[in-house]
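Have a look at the structure below before the remarks.
A single protein chain has been removed from this complex, and every other one stays in its place.
Which chain is which? They are A, B and C, in the order written, and residues in each are numbered from 1.
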Amino acid sequence: MGMAYGHNHAWESVFSFPIGGLELLCDSVKIHNVNVEPQDGAKKLDMKDLLTWVRGNLIKERPEMFMKGDTVRPGILVLVNDCDWELSGQLTTTLEDKDVVVFISTLHGG
Amino acid sequence: MGMAYGHNHAWESVFSFPIGGLELLCDSVKIHNVNVEPQDGAKKLDMKDLLTWVRGNLIKERPEMFMKGDTVRPGILVLVNDCDWELSGQLTTTLEDKDVVVFISTLHGG
Amino acid sequence: HSDFGHGLSPDMVYRYSRHLLLPTFGVQAQSNILKSSILVIGAGGLGSPALLYLAACGVGRLGIVDHDVVELNNMHRQIIHREEYIGQPKVKSAAAACLSVNSTINIVEHKEALRTSNALDIMSQYDVVVDATDNAPSRYMISDCCVVLGKPLVSGAALGLEGQLTVYNYNGGPCYRCLFPTPPPTTACQRCADSGVLGVVPGIIGCLQALEAIKIASTVGEPLSGRMLLFDALSSRIRIVKIRGRSLQCEVCGENATFSRLRFQEFDYEKFTQSPLSTSPLKLNL
Partner (left out) sequence: HSDFGHGLSPDMVYRYSRHLLLPTFGVQAQSNILKSSILVIGAGGLGSPALLYLAACGVGRLGIVDHDVVELNNMHRQIIHREEYIGQPKVKSAAAACLSVNSTINIVEHKEALRTSNALDIMSQYDVVVDATDNAPSRYMISDCCVVLGKPLVSGAALGLEGQLTVYNYNGGPCYRCLFPTPPPTTACQRCADSGVLGVVPGIIGCLQALEAIKIASTVGEPLSGRMLLFDALSSRIRIVKIRGRSLQCEVCGENATFSRLRFQEFDYEKFTQSPLSTSPLKLNL
């Protein structure tokens, strides 16, 4: 899995980390506009591919604050186009051009 | 200008009147999902066509609360896809399938 | 003595006239509010505006749970408390402020920490619960108790420059555990006392909590159930996202859940989340 900026098979996923503290993990860069190509010549990119890519390319420190096993750690909500990924198939959610993926760390403060 | 529910040249414009009191003018129906066809065999629908249609089909009482001359009355902001129509050419803004048009009446209360 | 046939005295008509004038609110919704009871858990950053607006709008019986005392470092955000109450119980200070805004309502002071031993008894006395606490074990405990008792829960949170809001266990919607079946690692559970918070951020979220509680109590409008509001103060961005519905597998509210009152009373929320229900704040060295 790599990054592609060309026109062929260039999957653009807009990552936002706008709410909840995950910016700590990403060098305080809250919004990532990235192009990710599907793995192994597959036609579609899914959330599993994307998480692998995020872990390899964006999360430099303390990956346990973001991932647990193959998925996100407890307490993180994943939103694809402003919808809980539970509604679209979690890791199997397929992504299309211009999809917006947001990771939200739940807050407890008051 | 009329309404069309077919698949050919069926322009779907989502009207929202969510904020500001214009619902008074529309029988308290705040969101209108409507199909409007371009006029006179034209290919594109623009905001001028849409306003004519709204005036003829949605605004049943006190049209002066919504229109003044060919355009909206002072104090109403028109938003096309969450953008002020001043940025897209006002009455000449062309509309496409699934565009969202919102009319906002400015508030003064506190 | 006259009540105009709608149960409102002339003083009440005058006090709530701006609500009564509203076509979508009016006498019926105001009467519902006057007959309702709402419990706010936590008289801190979120609870301050939530309590003031709930008192002002005429909630018939308004309960406050808190075991803390007012401190100077609360004053930058906990606008319900006056400096003269520093060192005194927050419940007492908050109750006085609510009554000073609306002396016609009934305020109930619960000057104790919410625990599994008293939560069922306290929460069962109210129609709607507002979670204005500041830690993970309290959030699980309050949500579970709302499921056991069948109460809607208005949940808000704020930290740093960000806030979140949703309504749980409302009309078949999800509970807190449906969304978060497993507690987060303790390293991910920051508190305002440790990490700071811009004072007006819980102010905004607390006002929004009051609004949701008012909508539920008055049965007007669409509460924020199955949706979550995400607020970023720095960029002034707000996202309202669609979240999952009730989970059939939820251990507390799901199809085969056996989470009873007894189970609740025996549940160890501090162990479950590996964090304490209350802590002393970090000392700041500048």
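Here, contacts are C-beta pairs under 8 Å (C-beta built on N, C-alpha and C of every residue); 3 or more make two chains touch, one makes a residue touch a chain.
Given the structure is predicted, the values throughout are model-derived calculations rather than measurements.
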item: Chains in view that touch the one left out, judged over the entire complex; value: B, C
item: Absent chain, residues of chain B that touch it; value: 18-21, 62, 64-65, 73-77, 79, 82-84, 86-87, 102, 104-110
item: Chain not shown, touching residues in chain C; value: 4, 6, 8, 11, 13-22, 24-25, 27, 49, 52-53, 56-58, 72-73, 75-79, 81-84, 100-103, 160-161, 192-201, 203-204, 207-208, 210-212, 214-215, 220-224, 227, 229, 233-238, 240, 284, 286
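Rule of thumb we're sticking to: only the chains that are shown with their structure count from here on.
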item: Chain pair, most C-beta pairs within the contact cut-off; value: A-C
item: Computed distance of Cα centres, chain B from chain A, in Å; value: 37
